[in-house]
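Encoded as structure tokens, the structure appears first; notes follow it.
So, chain A:
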Amino acid sequence: MIEILLIPVITAAVCYMLKNYRLISYVSLTGAVTLTGFSMPVIFSSMSSPHEIMGGMLYTDALSGYIMALVIFLGLVSAIYSIGYLEHELKVGLTDIAGMRRYYALLHLFIFTMLLVTVANNLALMWIAVEATTIVSAVLIGFGFRKRALAIEAAWKYIILCTVGITFALLGTFITYYASTAVMGTEGALNWTELKEIAAKLNPSTMKLAFIFVLVGYGTKAGLAPVHNWLPDAHSQAPSPISALLSGILLNTAFYGIMRFVSIVEPSTGEFFTGNLLIIFGLISIGISSVFILVQDNYKRLLAYSSIEHMGIISLGVGIGGPVGIYGALLHILNHALSKPLMFFASGKIQAHYGSTRIENVNGVLSSMPLLGTLTFIGALSLAGTPPFNIFLSEFTILKAGVDKGLWLVVGLFLLFVIIVFYGILSGFGKMLFGTATGLKSESAEEQSVKGAETFKLPNVLTNTTMIVMALSIIALGFKVPDFIDSTIKTCINVLGIR
Partner candidate 1 sequence: MEYMQFLIVIIFSPLVQGVIKKLKANMQGRVGAGVFQPYYDLIRLFKKDMVISGATSWIFKATPYIVFTSTIAAAMIVPVITTGSNLSMMGDVIALIYIFALGRFFMALAGLDAGTAFGGEGSSREMTVAILVEPMMMLSIFTAAISAGSTNITKIAEAQGIFYSPSHILALSAFIIAVIAETGRIPVDNPDTHLELTMIHEGMLLEYSGRYLALMEWAHYIKQVLLFTIAVDIFFPFGISNNMELSGLAISFSTYLLKMFFMAGMMALIESTRAKMRFFQLPSLLGGAFILALLSLLIYIMMGK
Partner candidate 2 sequence: MNPQNYLYIGALFFLSGAVVSLLPLPKVKNYTYILSSLGAVSFAVLSLFLLFAPPLNIFSISISPIFEFIFCGDALSGFFVMVISILTLSVSIFSIGYTKDIGNKGLKGFLYNLFILSMYAVVMSGNIVTFLISWETMSVVSYFLVTFDRSEKSAKAGLIYAVMTHVGTAFIITLFFMLYKNTGHMDFSNIKAAITEVPDDVKSLIFIFSVIGFGTKAGIIPLHTWLPKAHPAAPSNISALMSGVMIKTGIYGFVRISMDIMGHGPEWWGVMIIVIGAVSSILGVLYALMEHDIKRLLAYHSVENIGIILLGIGGAMMFKSHGLYTLSAIALIAGFYHTLNHALFKGLLFLGAGSVMHATHTKNMEDMGGLIKSMPYTGLFFLIGSISICALPPFNGFVSEWLTYQALILGFKSPSITSKIISPLGGAALALTGALAAACFVKAFGISFLGIPRSSHAENVKESSPSMITGMAILALLCLIFGIFPGAVITLLSPAVFNLTGSYGMLSGKGVLHISETVAALSPVAILITMVITSVATIVFIFIVSGKKKVTYGGSWDCGMPALTPRMQYSATAFTKPIRMIFKRIYLPRRELRVSYIVKPFFVKSIKYSGEITPFFEKYIYEPVTVFIHKFAGKVRLLQSGSLHLYLGYILITLILLLIFGN
């Protein structure tokens, strides 16, 4: 287990020391691939039975294995995508070799911090890891490889809001610890595994208070409205592969924290308390993001709001609860982690091609770049929750859970918001995809991008293959949840043991 934490750190260090840009790229890729290889046994063994090391500080079970797998997968695809992306940026002079070194080092550190979140058993350690993700990714956004006022603004807001939020999460963690001391004596428990065992004995009032702080805290980080405000700024200003990571998995790692807390809070407070809070946060998130998606004029921000929407849906799923609701929520995490990065990758390419993130400046992607356009189209429809793509299935599962519990108002509002989202996404991306390509960046930039495509064939092939594979899995998951995912999710539900 330790090795998978070490590999990204080592990769980061090596990347920072190298001077040749191509070498850095491929070292980073090798690091990501190695990480994938080494993580396999860890993930598989965690699926079958939980493991603890370092005196219970680190721990893996199915749920952490699940999220870890997603982190590693997205880390890998981001590393692949980064090669072509950064080489293009380098070509057009938006970054330099120092920027690249910093970028790749931080990228792998970022992966490390997220992995740490998933394996932390100690809730305070988890908090440390989450805060570390904030710091690393804020630097990635603000200083990734280019210093721009907007990026700094976004990073500042990101770090301030998330740190403030997360401070409350720590307070919640302390209060949890405090509650546990009443049960365990002076040496209270902070390990999730121990807390889980005594969860039913904890003082409900204290745990309620703890959960409120944790929810607001990690909720800020997970992008739940109304404390989501950093998210659109940070996602839109980050480099596309980083946006993909932020959106696809970082939010989920924060939500992972909430889920861990739910499973220890719920036995004492009863399901309605946590459930209702999560449902309310979920619905507000979906509602607010739907409205913003509708009037959005910047496609990266649109995607960011869509992330808020999807986090809302996940929260709704967990809030509705029951095996079906949680199944839907966990499936949704996976689906969102496939669709959203695909869209951010695509938007990165579009941005490189058109030189703008404003929807009105982009036209006719389908005719100028048919493959990319098609992938974007698939991604957009998937995000909009349209069958036969993956997200529909998980959304429908969550809806069914809601109906099972008779939450008609929730179901109705959800459907209403989803329609608005659908309209917003389709009109936004429709404007970009159709028509004739007129808004191309200046001649020279276009030439360079063409030249870039010729000179760096391999990265392009890699990127395109990755994106095609993601798109195909989006479609495949719309028709069938493979057995291994199915059994993983079921094990996760058992691990959480919620209701």
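Candidates were picked such that all candidates are chains of the complex that A comes from, given by their letters.
One rule holds in what follows: a contact is a pair of C-beta atoms (placed from the backbone, for glycine too) under 8 Å apart; a residue touches a chain by one contact, two chains touch by 3 or more; residues count from 1.
Fair warning: this is a prediction, and the values are worked out from it, not measured in the lab.
Trainee: Would you mind flagging which of 1 or 2 touches chain A in the complex?
Mentor: Considering all copies, chain A is touched by candidate 2.
Trainee: For chain A, which residues count as touching candidate 2 in their complex?
Mentor: Contacts found on chain A: 156-157, 160-161, 164-165, 168, 205, 208-209, 212-213, 215-216, 220, 226-227, 229-230, 232, 277, 288, 291-292, 294-295, 324, 327, 331, 364, 366-367, 377, 381, 386-388, 392-393, 396-397, 399-400, 403-404, 406, 411-412, 415-416, 418-420, 422-423, 426-427, 430-431, 433-436, 478-481, 486, 490.
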